[in-house]
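In this view, the complex is presented without one of its protein chains, the others remaining in place.
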Amino acid sequence: MYFDSFAAMLSMDGHGAYVWSAYAITLVVVGALLLVPLRRQRRLLTELSGELRRNRGAPSQGPSVKEEDSHASGT
Amino acid sequence: MNTPGTALFCARLLRRQLVLAARRPVDIGNPLLFFAMVVALFPLGLGPAPDTLADFAPGILWIVALLSNLLTSDGVFRSDFDDGSLEQLLLSPQPLYLSVLAYVCAHWLVTGLLLALVSPVFALMLNLPATGIVALFFSLLLGTAVLSLVGGIGAALTVGLRRGGMLISLLILPLYMPVLIFGSAAVKAAVSGSPAAPYLAILGAMLSLAVALAPIATAAGLRISVDA
């Protein structure tokens, strides 16, 4: 540990505001990079499962279902 | 109908484009008028001091030439796309590379070449020293050809889009930057008394690279736009 105290770590000889704000901005952007696609994926799946549940009442599946062989089960 | 040879075909295509342009002289005049007006804006914005203007003149003239080239490049393929003759061209057995080159060449003749020809007038108005004017003429001559070739790529990619006008500037302005750097540097070098030839040589190198590669990308872009 280079810094003697917590306060020294925060101030970094006067450069603290710059250093910490740079890291904070990066954290926000990196967090957004990872969370935005994750949320999108979750929302899509929830939407689709809701759609399926609603359609389950109807006896026939919609004609829009493409019969596509899959190489592996998508898990 | 017998098919003409490739060279003849391209010559006809070029002639057709030029005739079309000549029939609408306003379209030829507009970029020049734009050039004149924007040049007039700079003394108003920067102040009329001759020394300041002379300092900035190489950059101003080059940026304005770049902008007027940008504004016209949007229309290179537009009318032919709208009336379907572009689709005919893609179906014809002629190599698309050369046809694209004919289009771009026509565009350069009616914008870049004319801009280069009238640029000495504006250079004088901005108080550019006489030594820089020759360099300005030749750098514009070479540089606008590169700009037309690169602009053709953007035009081809956006020709099928309704709101292409703004988009094309976002796509191709970053690609224009090297030309701007060396074009204005050539003029500055000439003004300061050092030879402008090295910069013109670099512009020439850019031109050869652009002639070799840009029509390929433009052709690919046209196929995508027509297919969509």
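Each chain carries a letter (A and B) given by its place in the written order, and its residues are counted from 1.
In the analysis below, contacts are C-beta pairs under 8 Å (C-beta built on N, C-alpha and C of every residue); 3 or more make two chains touch, one makes a residue touch a chain.
What we mean here is this: contacts and distances are computed from a predicted model.
Of the candidates "Amino acid ABC transporter ATP-binding protein", "Heme exporter protein C", "ABC cobalamin uptake system ATPase BtuD" or "Hydrogenase", the chain left out of this view carries the UniProt protein name "Heme exporter protein C".
The hidden chain makes contact, of the residues B:22, B:121 or B:177, with B:177. Touching the omitted chain from chain A are residues 1-3, 9, 12-16, 18-19, 21-23, 25-26, 29-30, 32-34, 37-38, 40-41, 44-46, 48-53, 64-68, 70-75.
Residues touching the missing chain, restricted to chain B, are 153, 157-158, 160-161, 163-164, 167, 170-171, 173-175, 177-178, 181-182, 185, 206, 209, 213-214, 217, 220-221, 224-225, 227-228 (touch as defined at the top).
Everything that follows uses one rule, which is that only the chains that are shown with their structure count from here on.
The geometric centre of chain A is 44 Å away from that of chain B, both derived from CA atoms.
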